[in-house]
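Take a look at this one; I'll ask things after.
Every protein chain of the complex appears in place save one, which is left out.
Chain IDs A, B, C and D follow the sequence of writing; residue 1 opens each chain.
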Amino acid sequence: MIRLDRVSKTYTRAGGGEPVRALSEISADIADGAFVTIVGPSGCGKSTLLYIVGGFVPASGGAVLVEGKPIAGPGPDRGPVFQEFALFPWKTVRQNIRFGLAEQNVPRAEADRRVDELLDLVHLRQYAALYPKELSGGMKQRVAIARTLAYRPRTLLMDEPFGALDAHTRAKLQDELLQIWERERKTVLFITHGVDEAVYLSDRILVMSAAPGAIKADIAVDLPRPRRREELLRHPRYQELVIEIGRMMDTTA
Amino acid sequence: MIRLDRVSKTYTRAGGGEPVRALSEISADIADGAFVTIVGPSGCGKSTLLYIVGGFVPASGGAVLVEGKPIAGPGPDRGPVFQEFALFPWKTVRQNIRFGLAEQNVPRAEADRRVDELLDLVHLRQYAALYPKELSGGMKQRVAIARTLAYRPRTLLMDEPFGALDAHTRAKLQDELLQIWERERKTVLFITHGVDEAVYLSDRILVMSAAPGAIKADIAVDLPRPRRREELLRHPRYQELVIEIGRMMDTTA
Amino acid sequence: MILRALRSCYSVLLLLAAWELFARSGMVPRTLLPPVSLVLQRTAIALATDTFVADLATTLFRLLAGLALAVGLGIALGVISAQTRAGRAIFEPLVRVLGPLPKIALFPVLLLTLGFDNTPRIVLVLIDAIFPVMLAAHYAARAVDEKLIWSARAAGTSPTGCVLRVILPAAMPQILTGIRVAAVIACVVVFLSEMVQPGDGLGDQMIRAARAFRSVDMFVPIVVISGLGFILDTLLALVRRRALGWAG
Amino acid sequence: ADLPTLRVGWTVPAEEAKWLLMKRPELFQGINKTYRVEWFQFQGTPPIAQALVANAIDCGTQSPISFAQAVGEGDFKGYILGSLAQEKAGYFSVYWGTLDGSPIRSAQDLKGKTVASTVFNGGIYFYLLEWLKKGGVDPAKDLKLVEIPFPQVEDQLRAGRIAAGPFAQPFASRAEARGGIRKIFEMSELLSPLTDTFESCRKDIADGKPDLIRAYMADFKAATKHAIAHPEDAKKVTSEVTKIDYATLDKYLMSERDFYRDPVGRPDFQSIQQTWDLFTRTGYIKQKMNAADYQKPELTPAND
Partner (left out) sequence: MIRFGPLIVLAALLALWQAAGMAMRVETLPTPLAVLPELWALFASGEIWGDLRASLYRLAAGFVLALATGVPLGILCGRSAAVRGFVSPLLALFYPVPKAALIPILMLWLGAGDLSKITIIYLSVTLPIVYHGQQGAAAVEEKLVWSARAMGTGRAGVLLRIILPASLPELLLGVRVAIVIGLIVMISSEMIVRQNGLGYDIFNAMDMAQYRLTYAVIVVVAVLGFVLDATFERLRRRLTFWAPERQDQLPTGA
């Protein structure tokens, strides 16, 4: 379990300007194997919260506990997909995806197999030899997703991972993610701007309010699993939830 | 009018690898004051096409004509909003937005007035003094939009301009864009992954097929203007179009 | 192929032509500026002479040994010091105090403690050439996009692995720029050391020629050391293009 | 304000006449009254020769060798007008020393060793080569020559990095005071009397502005006489310029433990001619030199 215990964050500014309060006292428990999504207006601190859970940025106050122990920096148990992709520019698509496997000393043959699998998953097999600067925005994002999935972290921390994708690819990757999640029962902390995406994927949705970010609502998504897109779209509760959360967001900003 | 005359593009690769064919013989006429949206799978060449119309990247074949004359590089008549934001990191939010006005020699008082107006439009007034590195993803995107709107180009070239925004902000900015467009009758070339967004905003939608990109369908959006969100969502033709185009996209990738 | 090479450095040819014409115009005495054709001719002769080649080899050895040490140590110190707060706190003042100090002023001490031969000169090259490498490595290591490091750390990369496999490659473009500057400084310094304390090497050749008024011979070692620097620089540029195709 | 200006090069040692002009101009008739001097220091006489050839300076200290090379290779045209340092019996002569305990006594003993000289291709250097050749040693093959400035010779010798090195004042006195150093040979064994350095001016200046040079050389003569008459002034001014403390200088400067100085600063053309003849014979100077060609009696200090 991941426990957020009154986590807050204030950014000090290099130029010496006024500090920016990004998060104020966020508390939440994220159960093992849960699919939790965070939604909230732009600039409310979603990415910041994810950085703190990942152990990349220290909280200004409060603590993040994994299995009861405070986290000590990043670890391969929590795999991030960043909003900015953060691909290694000196590595090709294939080498980027392979990176984590090499770090985990996965045997060569097994690693190659997994990389090929993921290249297919994100439809990039024919682009495997290209460098990041030669990719389109959506292609970069897919590489970033594949790179993190490759080393199979127990928890996925995903910051708008499908933001730059077309509807078709997005839908396919959503389904793939759900399948992986159902198969391997990962914990997922997911950030998105798409309320429908949030409802379709999650067990639980945390709605954040604007700066300094705080949790305004914690909504359980009581829809059946496994989910099938067509069925769900016709499910009355689905529509209800989308409208309810959408309305909540409207009054937030 | 902007005329694309058999525009094609092949990227040569620095490392000496195989060239990448991004676009093959794209032809289209974009009428003055039209709102044209391009949709298509990730990596199909949408951004590339926009760069060529902007005059930033030369086409490998064919020509782009504005008012019958081939374009000679970029100009203030065509204002781009890039997928990557491309803010000037050494300028604050306010200075970024003001940049184009200074370049166009807009008088100081008038420029200040316009910048304030735009800061309000994109809800960033309180962040006016921050530098790009201190902004969240969505905030950067809003600055990029404001910067281009500020100097009022006749044609807007927008590459997924609302991609990183939450639903609420996105909806508001969509409406603002429509209002500006209706008021000033700009020509807009718009790239998006949201089929609903495309239908809601455009007069015409170009559907592109995967690499090397080509125009697969050219669909007129025969919905009444001015558009009101709630009315439109209930309009039967709206739903039809979304489903039709969505289906088209599915068979594209 | 040759034509293309010539066209790519036409400015150099232009300059050489201007030198030749000016020197032959009679506006300057031959002793002050011999025609370039004469200098090149004499250089060719010198390069076929055993003693000159021995001096060239001496200088080259000192140059490369000092540069190699400077590059190795400079990258290591620069990158490692960038990793911790304490490292940065020590690095900054250290390079601020020692960096701007003209190391050539310490050369006599080196001579007295290390003898006249190669060692003091290699050490001089080292302490002069290490700063651009170290500075570039340090600041580039600090400027690496933090999300790249985060991505690697999250994939289980140890801090050391991060330095080797993320920070080092990400900083490589700037480090290579630093190495090119270091190569230049190394050329300058090794030559200067041989001028200040002659004995052997190209600098010694030049000093002897200068003192004996052999003005053409004075230009020969300068042409040769500059040629060495040019070759070194071209090689580094080649490495850069090969290894850094990924960089924008 | 717009007095004519003369650019003069100097080097160390034995320049107290010029240093007096530099630091005590009030003692002399012409300087700062009818003309001005811009002073430039050089490391040895070869760079001064270069500067003279390049018209970068008008007058400067020269040695017979540098002067001859400037004439031969640089097409230099100039006069020898004043004397600075000479060596002859009863006075100091630059010598090569070794450690007391070493077995080195002759040129032969230096084979395979490292031997120091000051400025390669300078005056002193060629005397060393000459002495080695006379002793049957090939300086290019039989031993290793290194260039070391005078001040460092003692330390390097005691540190065992060189087998022999040249000594000049004040370092000779200092080393002798500490002991443990033994002479191998001195330059005046090769030639005596011997001219170390003299004052030389460009021909075009001397012919074009004879009044300026005459005034300068008159002051030069007066300064030489002043230094000899008032050795304590010479020591003081030397201390100021070289930063060597007075007590050290007091031990030798302007005494018989120092170079010989002509009483009025008149060049010894005969000894200069001998040096040239010697080095023309051995090939260090390519052309035949004739001292008469470089004299200009009406500008040269005359005996009183």
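By definition in this document, contacts are C-beta pairs under 8 Å (C-beta built on N, C-alpha and C of every residue); 3 or more make two chains touch, one makes a residue touch a chain.
Given the structure is predicted, the values throughout are model-derived calculations rather than measurements.
Engineer: Of D:Pro4, D:Gly136 or D:Pro151, which sits in contact with the chain we cannot see?
Structural biologist: Only one of D:Pro4, D:Gly136 or D:Pro151 touches the chain omitted from view, namely D:Pro151.
Engineer: From the listed residues B:Glu103, B:Asp120, B:Glu184 or B:Asp250, report the one that touches the chain absent from this view.
Structural biologist: In the full complex, the listed residue that touches the missing chain is B:Glu103.
Engineer: Among D:Gly30, D:Pro47 or D:Gly165, exactly one should touch the missing chain; which is it?
Structural biologist: D:Pro47
Engineer: Which residue from B:Pro80, B:Gly137, B:Pro161 or B:Gly194 sits in contact with the chain not drawn here?
Structural biologist: Checking the options B:Pro80, B:Gly137, B:Pro161 or B:Gly194, the one contacting the hidden chain is B:Pro80.
Engineer: Could you list which residues of chain B touch the chain missing from the display?
Structural biologist: 51, 54-56, 73-76, 78-80, 82, 84, 86, 88-91, 99-100, 103-104, 131-133, 147-148, 151, 153
Engineer: On chain C, where is the contact patch with the chain that was removed from view?
Structural biologist: 8-12, 15, 28, 32-33, 83-86, 88-90, 92-94, 96-106, 108-109, 112-113, 128, 131-132, 135-136, 139, 142-146, 149-150, 153, 158-159, 173, 177, 180-181, 183-185, 187-189, 191-192, 195-196, 203, 206, 210, 218-219, 221-222, 225-226, 228-230, 232-234, 237, 247-248
Engineer: With the missing chain put back, which residues of chain D would touch it? List them for me.
Structural biologist: Here the touching residues of chain D are 7, 9, 12, 38-43, 47, 50-51, 53-57, 149-152, 155, 171, 242-244.
By definition in this document, only the chains that are shown with their structure count from here on.
Engineer: Of all the chains shown, whose C-alpha centre falls nearest the centre of every protein C-alpha atom combined?
Structural biologist: Checking distances from each chain centre to the full centroid gives C.
Engineer: Taking the mean of the CA coordinates per chain, how far is chain C from chain D in Å?
Structural biologist: 38
Engineer: Could you grab the centroid distance between chain B and chain D? Build each centroid from C-alpha atoms only and quote it in angstrom.
Structural biologist: Here the centre of chain D sits 83 Å away from the centre of chain B.
Engineer: Which residues of chain B are in contact with two or more other chains?
Structural biologist: 15
Engineer: Among the residues of chain C, which are close enough to touch at least two other chains?
Structural biologist: Answer for chain C, listing residues that touch two or more other chains: 245.
Engineer: Considering only the defined contacts, which chain D positions touch chain C in the complex?
Structural biologist: 46-47, 49-50, 53-54, 66, 69-70, 72-75, 114, 119-122, 145-148, 152, 155-156, 159, 161
Engineer: In the complex formed with chain A, which residues of chain B make contact?
Structural biologist: Result: residues 11, 13, 15, 17, 20, 39-43, 46-47, 83-84, 123, 127, 129-131, 134-139, 142, 160, 163-170, 193-195, 246, 249-250, 252-253 of chain B touch chain A.
Engineer: Within their complex, state which residues of chain C touch chain D.
Structural biologist: Touching chain D: residues 29, 31-32, 108, 111-112, 115-116, 197-199, 204, 207-208, 210-215 of chain C.
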